[in-house]
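Removed: one protein chain of the complex. Kept in place: all other protein chains.
Going by the order they are written in, the chains are A and B; count residues from 1 in each one.
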Amino acid sequence: TACSSAPASSAAGSGVASTASTASAGSTSSGKVGKTVLKCSFNQSNDNPEFKAVQEMSDKLYDATEGRYSIEVSPNELLGSQKDSLELVENGAIEMAIIANSLAENVNSDFGVIGCPYMFDTQDQQKKLFESGALDDLFATTEKSGFDVLAAYSLGPRSIYTDKQIKIPADLSGEKIRVMQSDTMVQMLNLMGGVGTAMSQGDVYSAIQAHTINGGENNIITYTELKHYEVAPYYSFTNHLMIPDLLVINSDVLKKMSNSDHAAMKKLSNESIESMFSMADEETAKCKKEAEAGGAKFFDVDITPFKTAMKPLIDKTANRSDMTKKIYAEIQKIK
Amino acid sequence: MNTAAIAGLIMVIGIVITLALGMPIAISIGASSTLAMLAILPFHQSMITSAQRVFTGANSFALLAIPFFILAGNIMNNGGIAKRLIGCAKILAHRLPGCLAQTNIVANMLFGAISGSGVAAAAAMGGILEPLEEKEGYTKEFSAAVNIASGPTGMMIPPSNLMIVYSTVAGSVSIAALFMAGYIPGVLWGIGCMILVAFMAKKRGYVNTERYSVKEALKTFLDGIPSLLLIVIVIGGILGGVFTATEGSAIAVVYSLVLSFIYRTIKVKDLPRILLESVKTTAIVEFMVCVSSIMSWVMSFTKIPQLIASSLLSVSHNFVPILLIMNVILLIVGTFMDPTPAVLIFTPIFLPICQSFGMHPVQFGLMIVMNLCVGTITPPVGAILFTGCKIADVKIESVIKTLLPFFFVVLITLLMVTFIPDLSLWIPKMLGLVTV
């Protein structure tokens, strides 16, 4: 399972990060190999629900296009970090990649609206939005950078874990919580009442152990995979962030497809959202059990005060442009 | 032939020919890999992808530690720190047969414990100690051989630039764990040399003339404390989570600079020269890391490591012969190639195989680093061999004979590190840096 295997490094390595898992397994594509094989770069292991969802999609694509196309997913940053992979897709060196929403945000800041803290109350609201087709206009905006977004996934809500239970924002006062390396993330954690501390993931475990920081924030899958429950066993469901990951494809590749193949690609991408979310749910439940067995304690939290604190950030993000206003309205409809 | 095989062939032939012609190793790797990429991608995409790999190769916070450790080493070398470390080493070693040679070994380990490279240690310590050894009647060849043989301990005992390079190429391997894993193998290497020197010194009649009074010893030790403290601050800080390895390396620069200003051994006007020297050394190492990133991408894209792995596994399904084959290959490669490019080339090929047999990536790191460290003291190409000979002003040919027994000791240590996981993993396990 994903929970017992080593996670891929989040730092941008030199590209050959952990070839290990593929050495004995040989090829990473499972079954049917199409006439055109679309290479898809992924930064985590082949146990990850996102990996499995795209691999599952490959066989369906093969059938739907009568053997013209299949997808080969390269895990563990073998072809580069998410940032590198996006560039490779833009340049056409590879065809597809799964990237973090924040990378698309660098191309068009409107993407921020679907990754904003406390934009959704539940994971289900996010999934409904992703499947609704309401994001099609947003997804088309990246075409001038050379890529199209096919689907959005999410590995689950992120919550704060530390060495004590968090009930209200005041509990976070003075607590140094690791966040991803971006100023928005630091700002988010500060609004929640703590001290956002940017740090690369590889240093977090020992930093918590040494009390350099007090904890971190992540989804249950990563929390368990990295064994952070050993040093920060109190996981409080602040559910503050549901980071979308985007399945992207080189625009020229998509344009060159026949109308029916193109339609099949779009349809199967959308269907993969459902299967990805259900696999992520299963994985989350499994990881939660594993973490609990290792001493983790999970607590429900009344998120209202945290959400109120985030209001300025949500308003700013929602009112950034006409596009974000429209999407924000859609999200309210779903709620 | 499929594209993977063609790309692989272009890469291997290209590298061999250009290396043999004496082209810069970095250009040899970079040009051959880009040529190989043309077998799988159109021209423009190949160029952009290659450029991106060069960029990514340098765009890493972990690798930033290398210029800092090099800079710190250069400052210590210019400053009064090297002299004080020798003082401390002498207290530890002065009762052993061949006192000055023993001091050289301990000093190389101590200097290695604060600098990232073995060459720096051998240059600094040999330069100060060898004139003294000559006065005591040691032959130049003997002094040089001892200094050279113990030089690589500086690359095993943390901090180690080579381990940093390894950790970035291997993926998610913690630098702190690798650093801690280096202590026992590095110290074993040093102790092996010391035992051998004891025998050789007795045979050669190199007896001790120096005796310390307790008061003198204490004074020398106290004088050395600020220099020794550097080890505690950097390694302690990294382990304690106060800072990362990169931050620790910057702290090492600041600390050694402050100390050298206090000792008045460095002036502000020396700084540009020291900085430039460090940038040059850094650039030579890092540019190789950058271009190797092109090579590793081509290998991943065409799945060359899997190809090699399956053919190696078809030779034997038993891990012991496979490990021995790897050791022999690495030792041969090390005789003519610098450790950095060799780590960059062979990690992606060998690591997956070893991991599939359950070897921990930290132990593999120690194994590959140690194998290639041996190469730094062997002809025809060996950075520490060259430096050591230059410092002692002796010919390489004349040192080799005295160096031979040391190779024997080092190879025994190497076999132990290869086959006894706990030699590398025990300390990281104790500190909770590695879960097995």
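Of note:
Keep this in mind: contacts are C-beta pairs under 8 Å (C-beta built on N, C-alpha and C of every residue); 3 or more make two chains touch, one makes a residue touch a chain.
Note that in this section contacts and distances are computed from a predicted model.
Per UniProt, the protein behind the absent chain is "Sialic acid TRAP transporter small permease protein SiaQ"; the candidates were "Cytochrome c", "ABC-2 type transport system ATP-binding protein", "YeeE/YedE family protein" or "Sialic acid TRAP transporter small permease protein SiaQ". The chain that is not drawn here is touched, among residues B:Leu129, B:Leu239, B:Cys290 or B:Ile304, by B:Cys290.
The residue touching the chain not shown here, chosen from B:Ala82, B:Val173, B:Met299 or B:Met337, is B:Met337. Of the options B:Ala39, B:Leu63 or B:Val298, the residue whose C-beta touches the omitted chain is B:Leu63. Considering the complete assembly, subunit B touches the hidden chain via residues 18-27, 30-31, 34, 44, 46-52, 54-55, 58-61, 63-64, 67-68, 71, 242-243, 246-247, 250-251, 253-254, 271-272, 275-276, 278-280, 282-284, 286-288, 290, 294, 336-338, 341, 380-381.
Contact between subunit A and the unshown chain involves residues 87, 90-91, 102, 105-107, 145-146, 174, 176, 181-186, 195-199, 212.
In the analysis below, only the chains that are shown with their structure count from here on.
Across the complex, subunit A meets subunit B through its residues 6-9, 11-20, 22-24, 26-27, 39, 74, 76-81, 84, 87-88, 91-93, 200, 202-203, 206-212, 227. Those residues of subunit B that touch subunit A in the shared complex are 41, 45-46, 48-49, 52-53, 56-57, 59-62, 168-172, 174, 176, 239-242, 244, 289, 292-293, 296-297, 299-301, 303, 305-306, 309-310, 344, 347-348, 351-353, 355-356, 361, 432-433, 435.
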